[in-house]
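Step one of this worksheet: look at the structure below.
With one protein chain removed, the remaining protein chains of the complex are shown where they sit.
On to subunit A.
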Amino acid sequence: MFYLDFLIVILCFKPFRCRSLPAQRKYMRSPLIPEMATQEVQLNETLAHLKTESETLKSKLEEERAKLHDVELHQVAEKVEGLGQFVMKTRRTLKGHGNKVLCMDWCKDKRRIVSSSQDGKVIVWDAFTTNKEHAVTMPCTWVMACAYAPSGCAVACGGLDNKCSVYPLSLDKNENLAAKKKSVAMHTNYLSACSFTNSDMQILTSSGDGTCALWDVESGQLLQSFHGHAADVLCLDLAPSETGNTFVSGGCDKKANVWDMRSGQCIQSFETHESDINSVRYYPSGDAFASGSDDATCRLYDLRADREVAIYSKESIIFGVSSVDFSLSGRLLFGGYNDYTINVWDVLKGTRVSILFGHENRVSTLRVSPDGTAFSTGSWDHTLRVCDDCYFFIGIKYNQNLCTFNFTPCAPDKPPLSLTATHLPKYSNLKKHIYRST
């Protein structure tokens, strides 16, 4: 049984790890005809020459950019009040998936969640009550992408089947959701991420085939495709801008590209990560975006300045980031890491303000709720957690008749408070002192 598991893991891992330049791989195959062999050598040389030239140009460009980079974000943010240490706590644990949770998304009603897992199950939860409301079994395994429709009436998901399917959510208990399934997107490799645009009618997808695409849900027609990544595209996010026309994608080629949805053109490109970019998310104002990568760093890129403006990293963090998201004001950046933790960063000052333990395997997905009241994480330990900030941490020590209450505030300006009583205080007295309990 164990060996079988092992085998399945290897088989499933293969496409996931399949992240090399497809063009280069094709090239390495040697032809049979001698003339073509000489041609190939020449072409190889040209390729190498072009590569070195492009590297030189890139470093020159970085030099020029660096000349202007004599001020850092945290310097400008010096006068801003520090945050102190936050304590995060799990408020809900959603158990029900039989295998690794790979992706999740919030509903606009701020309490429902859709999640997908390795065994092909897609579950819709009311996270507030922890009840499962709908469940669908996909015909494929490794459902790496799922999204909730803006109306709350449908969910989209896909993975190793290379497709993105939309399931309208029906409240009829007897109805089989899978019957009403609608196949929308078709790629030539696995689906890594999907997102509805402003309505239920269009879906944006990214795939292991190196492209992103915009689809019409009703007809399944391809509206626009986006070519430019040199390897698998792993993530995407839509811009919250006024004209709502752009999105950003990140891929295994270490690049984050900003695209114009209407023309299909790549407007801006950023390449400072040292490894695959697993997650991208826009800053709430839409003028910047954060990315999380296998190189164990999160970075902030500004679209107006056309450059990276901050790096969030620590020597003690050596595992890759699988997903990132901002708090509502953009002051906090949450990162889910492959070492089972969640690190919370102060976006302006570049420091880490909190670390959250609790998951028993890598964190694969993380999203802040639409109204910013909590954030949810999904993990390979088969669970999802909804977490929040703790206002006070109460430690109670009983020592015969002595009872000490220790209050450690999480707000930066409040001092710690310690109360000692010779007897257990009356309920009314306690009420006065306990403020925002855990």
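The definition used in the following text is that a contact is a pair of C-beta atoms (placed from the backbone, for glycine too) under 8 Å apart; a residue touches a chain by one contact, two chains touch by 3 or more; residues count from 1.
Operating definition for what follows: contacts and distances are computed from a predicted model.
For the omitted chain of this complex, the UniProt record lists the protein as "Regulator of G protein signaling 11", which is one of "Immediate early response 2b", "Palmitoyltransferase", "T-complex protein 1 subunit theta" or "Regulator of G protein signaling 11".
Interface note for the absent chain: among A:A48, A:A135, A:C153 or A:A178, the touching residue is A:C153. Only one residue from A:D119, A:D302 or A:D339 touches the chain missing from this view: A:D302. Only one of A:K95, A:H227, A:R262 or A:K314 touches the chain withheld from this view, namely A:R262. The residue from A:C140, A:M186 or A:M201 that touches the chain not shown here is A:M201.
Contact with the omitted chain, checked across A:V101, A:V143, A:L169 or A:C212, is made by A:L169.
Not every partner is drawn; the one left out touches subunit A at residues 67-73, 75-77, 80, 91-92, 107-112, 126, 128-129, 131, 133, 150-153, 168-171, 197-202, 216, 218-219, 221, 223, 240-243, 245, 262-263, 283-285, 287-288, 302, 304-305, 307, 309, 327-332, 347-348, 368, 371-375, 386, 388-389, 391, 427, 430-431, 434-438.
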